[in-house]
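Everything on this sheet refers to the single structure shown next.
Removed from the display is one protein chain of the complex; every other protein chain stays in position.
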Amino acid sequence: MAESPVKFRFIGKHRRAVEHKRFVVGQGHYAADIHLQGMLHVALVASPYASARIVSIDASAALAMPGVHAVLSGEELRLATDPMLPGVDAPQVTRLPLAVDVARYAGEWVVAVVAESRALAEDAAELVMVDYETLPHIVDPEAAMAEGAPLVHPAHGSNVIFKRKFVWGPVDEDFAKCDHQLSYRVRWARNSTVPIETFAVACDWNDSTGVLDVWASIQMPKFPDQVAKALRLPGNAVRVHFDVDVGGSYGLKRGLKHSVLVGYLARKLGRPVRLVEDRLENMRGGDMQGPDRQFDVTLGFQKDGTLRSMRMRAVDDIGAYSGRSPLQLGKPVGAIVGPYRIQSVEYEAIAVMTNKTPQEAVRGFGQAPTNYALETGIDKVARFLDMDRIELRRRNMIGKDEFPYLIPSGTHYDSGDYATVLGKALDAAPLVGIVAERDRLRAQGLLAGIGISTCLEPSGGNSSFEPLFNPKNETTTWMDSCLVRVDLSGSITALMGTSTSGQAHETMVSTVVAEILHREPDSIRVLHADSLNALPSNSPVGSRMAIMLGGAAAGAAKKIRDKLLRIAAHNLSVAFEDLVYEGGHVAVKQNPTSSMSWDALIEIAHRKFHKLPEGMEPGLQEKFVWEVPTGGQLPTEDGRVQMYPCHSFETHVVLTSIDPDTCKVTLRRYVCGHDCGVMISPDVVHGMTYGGIAHGIGASLMEKFAFSDEGQLLSGTFMDYLLPTSSEVPAITIVDHCTPSPLTEFGQKGSGEAGYLGSPAAIASAVNDALAPLGASIDYLPMTPQAIWLALGDAKKRAADATAD
Amino acid sequence: MSSKHSLQIRVNGVNYQREVEPRTTLVDFLRDELGLTGTHVGCEHGVCGACSVMLNDEPVRSCCMFAVQADGMTVTTVEGLAPERGSMSKIQDAFCEKHALQCGYCTPGMLIACHALVAETPHPSEAQVREAISGNLCRCTGYQQIVDAVMHATVAEGDHHG
Partner (left out) sequence: MKAAPFDYKRADSLAEALDVLAEHGGEAKLIAGGQSLVPMMAMRLARPAVLVDINRLASLKTVTTESGHVHMGACVRQRDVEHSAALCASLPLVQQALHWVGHQQTRNRGTVGGSLAYADPSAELPLACLVLGGTLHLEGQANGPRTVAAADFFLGPMFTAIGEDECLVAIDWPVWQGGRVASVFEETSIRHGDFAMASAACQLQLNNQGAVSAISFGLGGVGGAPLIFPDLAAQLIGQALTPSMAKDVAQAAAAQSEPGNDMHASAPYRRHLSAVLLERVLRQSATQAAA
């Protein structure tokens, strides 16, 4: 159980999520459920080639089909809309919703067909004749960086869209003082969160009001602004309806190109238009694949296991276009040393373009691959020193009395107690039990191993990686907001300004407001504003909403509470400090019979101006807009910055067995120790942790967007891109710990990325522990049966060669 | 253009007669023609299970059949699982109690699979629950709380649930 020193009324308690009431009876309101009178439907024509010049497009047969309203090419969009730009300084790497002049990846959308139904649009799409002239293509990121490689964006002059080497602290000196150093390479294969709902967007333009209404399955900061900008509309001409239920996103659903396309079509045709990606469009052309990384790491350490310094080079293949994807190399800077007291770090981050589907933000924004890379090294150091992997971690982990702890790259970790969380997880396994089980499995002839990972989960979001990676982009604001109002009847409504994709924000906000105002959480209604009447938000990214939206809701509710107290003070003729607020009623501390009820206070606020203190605004509505804690500073010259404010922590303890012949992995025991400070909604936090672990299982063992040498996506359906089912995800035990954050209202930290950030590292650790007795190891994901078979084969061959010598 | 076919179908206790194009799948018919948008489309190639409905009391993937094939049949969708308006089935209630969903997108199909299981096996083991939902993909929950919900809903009278 979480241990929090403060007793809460509602926070931290089991509570049924309010959202569930509509979902379990099929009354969710997803973008594909939106029906608008006269709505038209879009289907896409995609490039079959990884790199090709678009010679000509003949849409005549398609346009002649009954029911077809328009066929749109990139050229028309190029003239009528502004291109989308990358998050780094590369103005020549532009992107439009449809390809212009050239197609840069197989699956890139070239032509959009609009018809009375999706089926008709697909029929017509087949009749569009596109003439291509293939061009040289490049799919290997290392080769893409070499001299003479075909350029994905010739105007940019290189396939490298971002490259920077950071040196934090005296790396060379520290290495010189080390007893040992150890180098290794790991490969994190391209995978993604692949929500079960694809991206869908419907737009409706109104000539009279000049407003474009947008309903989208969206999770994206600054989405309304970017849609408006691309469509050359003022910001207040785009109304994004954030009350659309989003069927899973986990970072991914940015859909800017989809929305610009559909918004443009809606205006052009004067009719509502909707695009629902089918699964093929989504996998290949939706631009929603994740990090695709190779890490080269060197760790410097002493013979007693003390880690001193690290060099890390991370090359990420971002595909043919860039949104915020290169920034996924930047966020991990905020936890680059993990939970360890590594003193200095050299970090080289390189984002490379190739002729592949573009990359998008994936849960953790680059932290999961980085944790995998670092934790792999910790295990290797332990093996090298013949030291227990747990002991090595304990020796190097930041202690609970060392917080706030400053890491070399400039971030302070706010609070934590890593050793205790690790201890709890080991006890829950229990370690003794799984060691015995491992030995028993080995005695049966199976390979078996235990995996450990201890990983940071930075939370709170903050876009400091933007100025870090692009000094021209001097931005430091990363705010969020909430409006709380109490109406004349005394019921409470809270308004949030962004979308929800399963995080139960309505539940979280009503719990927080209830906590402050002492009213029943289920009586508090939480609504999603639309972008024209929303207060500013930066959307649920970077595990930030418990902190930022929770903090804003608390802030607004506190203002309401204070106002009620001031009304009471005025009417009871006592000082503000002499009053106590309890259950929504206010009483004089020394004389409780002198009190005012909630109803009476509300009535005064709304109807009895003559009883309001001088200068007080009538009614009962308060907003709270605030900047991310610890935010507001630009990075230093050498790239040090406070990345995220709060730091959750997770440790995974995994027992796995491997069939030595089929090489199939079975997860036998899975324990996760988790500390995200005070949990506002424990059920929600646990749920996301289980789900994150499942994502991690997929990434470790079976998920991969594989490409042929010709740049063709080989895993573009669910038959080849393998998502874990209930048969592949084991029962999971979560044990909680609580080190509150000093930076937040209740001590809460964020945890939307929980589970995913530490599980691939732990599963890889377990597999390698199983393979080690045979002299085998595997340093790339996914660890499929074939990959493990190859690793075992390599080890046998090495052993044979060794005896032959 | 192919001619339309007459379709008689009973959905959630209501009889419908419609003219449909043969190529309209059962899931698209339910969603677009009958406005029952509770059943969801996730892959359209029979893998994810988001489109699961009960067809003559058996769970099937409604993206893998054409609506015309269901002529004369009975369908239950998620909208028809509650015993009456304003109430929920034991399993729906257990899903809420045990936080067996997050984004809700796989939930209708998951509920169909769970109802079908419990109709046949009133007190399933955890392994049986996992097997029954193994054809329904979820990206939010990691399945744990879904299994917990079904176990919670099906605990026998007199069992002690720790």
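A and B label the chains in the order they appear, each numbered from 1.
Note that a contact is a pair of C-beta atoms (placed from the backbone, for glycine too) under 8 Å apart; a residue touches a chain by one contact, two chains touch by 3 or more.
Note that this is a predicted model, so its numbers are computed, not measured.
Touch with the chain omitted from the figure is made, among B:Ser52, B:Ser89 or B:Thr154, by B:Ser52. What subunit B contributes to its contact with the hidden chain is residues 1-3, 5, 21-23, 25, 28, 44-46, 49, 52, 55, 58-61, 63-66, 68-69, 71, 113, 116, 131-132, 134-135.
Although one chain is not displayed, its contacts with subunit A can still be listed: residues 118-119, 122-123, 126, 278-280, 661-662, 664, 701-702, 704, 706, 714-715, 717, 719-720, 722, 724-725, 727-728, 784-786, 789-790.
Criterion: only the chains that are shown with their structure count from here on.
Listed in rising order, the residues of subunit B touching subunit A in the complex are 21, 23-24, 31, 35-45, 47-48, 50, 77-79, 81-82, 88, 92, 95-97, 99, 101-108, 111, 126, 129-131, 133-147. Interface of subunit A with subunit B (complex): residues 16-17, 19-28, 30, 32-33, 35, 119, 193-198, 245-250, 276, 278-279, 501-504, 683-684, 686-695, 717-719, 723, 725-727, 729, 731-732, 755.
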